[in-house]
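One protein chain omitted, others in place.
Each chain gets a letter, A, B, C, D and E, in the order it is written, and its residues are counted from 1.
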């Protein structure tokens, strides 16, 4: 089932943990630098069992749009993130898979109790499952796909302007 | 303290992660298949420091009742799970122990922000500690005991018809 | 990046998991015994990017005050913890670092859905990042620093009388 | 008077208005009228075996302490210090010599009398006037009922023919006593409390709401799904808001209600025969326990005791514990598992009732419709014993609840 | 009368009172008056392609089912069983032969007629009177509008010149039809619903609220930031509460509104020319879709359809879906990405509008100030077509909304 070596799994865990921390800490540029140029960042509007070419998603960014998103956040006037939300997300229940073409897939459940401070000062709860597809780049990895399936993907959700 | 080998711990972690995913995804039959025939699935009404023969529990299933529970869910008319709750639980803080008779015990804290969609569309929070007692079966494990101690076990709790 | 050996990381993980369980279970004395005599237990009032000698913190205990805190809890009349809160915290996204002088630093995100039972019977959510600095003592470790940065550190927070 | 008119308008013979479930003002009036001015069930004497045992419970929104004093008497009193109003007990249960308030140390005995205040010179009021607010309390076969209202109607007038229902339950014990030692499940419903007594004595929903259980588990309720003309049993209105589903007509053998046979529980059969004689025992073993709601908050749910606790118009808590029989404790294991199977958040039965109730509540919050209550109006009739009875699927029991409710809510 | 005076006082020509956004009583009155007594947008016929298709949606606080029956007709009815009030459908959408209530099994057809009740002997009422509450419904070019009020004003009187705005949207399709098959994002706002139509037709905020987008992305809105005298386009009050920002004046080339050029979408250009002739097609390709709010809850948001759903005084939900064009589905991918970019919780645009709305809501909850609405009062004027128009940055559109709102809220 898990044909990946212990070292591989540890390295992948380290990588996704790092990615999560950059997102938590609104380290926009460093986060963008993790992406491959064919990267797709996707938050589907349900389980993701539809074609994003046929149905609308909460977020479906190709690399260019990821750059735009990051550029907008970096202006300092992205009011939906002024001030930035306070976040410390948890990833757990990781599963590791080998993909074709030397890529690797990591899936994990996550919980992110966003503390929103733009207007309403309260927790907003984000729960779901994240899938990464990555490949090696230098001594680390690059992201080809990050798909974030929210448990309430098909429900009304509040503003999601931070990096999830 | 932890006399189990790294490999054993990794295998046990993989197993409980798998069990959690089946429960999350309402994969009822596959979940049932994880159980040993002497299996006990127990959600005590407090820490579990009482005899289930003397005190009522939220849930105290032997293997037969586990089968009934799964059969009921599979009818599609278990209204307390129509539609199924959207769940991505987190297990963490795992601890691993060798038990008598070649069994293993895994304990972990968990948090499950159930997104309820049957009537009230909102999160219901489930927090606690889960104890598994398992033994090897084939190249995986079978469950002899799954005990789920909720932090609010002795408080009013909402309907718990999904697999926790 | 992670120069620590797999064994070291596993041992550190076991240690902080153990610490978390003692805190969860209000095992006050055993928890106190984990501390080094130069221990500092700190919950800053924001990210902790200020000097605790210049700014007030939610909690800034040296070893002596840790002892007082534990002694107070042990009286049984610390009403803000009568009865004790029901807790099962999650630590995840661990990162491990070597420090000077043979010390080790472990950082992790945490989420603690405290079930409060002193007056209001409900969850109180605690989310943040914990940093441990530890060194070896016997076949385990001792704590020199535990710094708990809450995501809402700079917001109004409810009573925090348990061990976080 | 306006209030009287309101309830007259909202509760009609063949229908009731949805706002009765959702209006917070109506909820407040219910608390005052039903929960604070009338009698309610609080708990059972067997929950407090020893002197000093106490438990806390909510009557409507008010927390009370039920305690057994050093003389073995049981009292019920407000869980609130007479000094500045602090909550006296914040634990569900315990054993105490007396109650000390954590704020300034006032001390009350187990009957609620003020024993001492720290620094007595500064306090000049008469201790006799400063005891805890105590509730008028009556106990029948261990069932403790109380009222905040010293001028409430006599207890017997309140309970009415409910005595018979309680008797039917207790008489299943060879010693005539039930024992509530199994602990309480508490199941949170996002729905109005009145949906609980309604649903618990509604025979109409069984085949539909519980379709998944019917398909996956044989049970004593299987007899009650079928052709309209052939369904055995009946629903009843005992007056005073007490209502029942009687399943006896559908039982085929003694102990059907326990999901077992006489052969499998010989000890119990023998002790019942020894206690009451063969004939009486036989009848009891066949008929089994009542399935009856005692207005407003007690449900004798066959071999379980259930409490309905209102929290707000839109939330309530259902308490459930197995009804152990003194002198037949070898049944405990079976009763525990049946209790978990039928009642509580993970049960095969009530879990679905709860979700259905929450669906109803949500739908009723969305607009204010009328709810039909006419089913079986034409065919219900008084039995020989004077109790109004209807077809198993009819709304006779629910009408009984609402008739009494209207009477209480519109009484001067 | 007191109510009339209240709204007269709160809504003045040059300012409105903050309590209009925060007062729960006013919210209740809006639900009754605007959402239950007048017409509202429910959905689009293309959402239900097949017989038996249904969806649920909320009108104000009331859940309704919109269904396509076996004859292909579309009906809208309350999502609540006529028996005891249970919620009939608890899924967002589906396909069904009929609707069975889970509580006691009553069955309704797709038009809401009661078909059957289990155990019919016990139920004596006439089925004809026990169907679901159905809403008066009118469909214009697939846009389904309904009202709970059988005596509501004629649909045409309600929609007024809104027909022209809907036409402008649909006429972009070579087949004259739009298709809503892309699914709905639902974006939760912690703010009052009226901030949505206000903000969506406010030309004043663009350079400020959307400063970060302006700095990081070229868009069709860039033309509209600049010197006051040189800003093209205008805001409009079409009457009946319908309001618009017209961007046409700022477009430089055909298809600017789609962020593309005719060369890049030749197929679409060709089919439009074939359908309507070259001249008409040319104008449409230049002018593009409307950016207009139809009172009270529909927004024709250029190539998107948006619904405003009030939840409470302080919370609302904005629905958004791309407006696909029948006969030009090769544009779908582009429209999907534009929809996500402009609307919804992660968009470059609306995410910031939502946060600004939540800031406003919070500030208005903190005290009850007047909000100024005077901008451009002196320079607005009626266009030749009779529509009141103002400078792109003026509050003509918002005044249009409030004028109509006051009229509705103070009507007998």
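Rule of thumb we're sticking to: a residue touches a chain if its C-beta (ideal position, glycine included) is under 8 Å from a C-beta of that chain, and two chains touch if they have at least 3 such contacts.
Just so we're clear, the structure is a prediction, and the values are computed from it rather than from any experiment.
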Where the missing chain makes contact, among the chains that are shown: A, C, D, E
Full-complex contact with the absent chain, from D:49, D:118, D:249 or D:277: D:118
Sole contact to the chain not displayed, among A:23, A:91, A:106 or A:119: A:119
Option touching the unshown chain, where C:10, C:36 or C:59 are the choices: C:59
Residue among E:61, E:136 or E:205 that touches the chain left out of view: E:205
Of D:46, D:63 or D:410, the one touching the omitted chain in the full complex: D:63
Residues of chain C in contact with the chain not shown: 43, 45, 50, 52-60, 65, 68-69, 71-80, 82, 118-120, 154-161
Chain A, residues in touch with the chain not shown (by the definition above): 77, 79, 82-83, 117-119
Absent chain, residues of chain E that touch it: 14, 18, 204-205, 207-209, 228-229, 231, 356, 359-360, 362-367, 369, 371-372, 374-379, 391, 393-394
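Here, only the chains that are shown with their structure count from here on.
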Partner chains shared by chain C and chain D (touch criterion as defined above): B
Same-residue or different-residue interface between chain D and chain E, half as cut-off: different
Chain pair equivalent in interface to C-D, over half of contacts matched, among B-E, B-D or A-E: B-E
Which of A-E and B-E has more C-beta pairs touching across its chains: A-E
Chain A-chain D separation of Cα centroids, rounded to whole Å: 51
Rounded Å distance, chain D centre to chain E centre (Cα mean): 49
Shared-contact residues (touching 2 or more other chains) in chain E: 87, 90, 102
Two or more partner chains touched - positions in chain A: 6, 90, 92, 111, 155
Contact graph of the chains (line, ring, star, complete, other): other
Chains touching one another, given as label pairs in label order: A-B, A-C, A-E, B-C, B-D, B-E, C-D, D-E
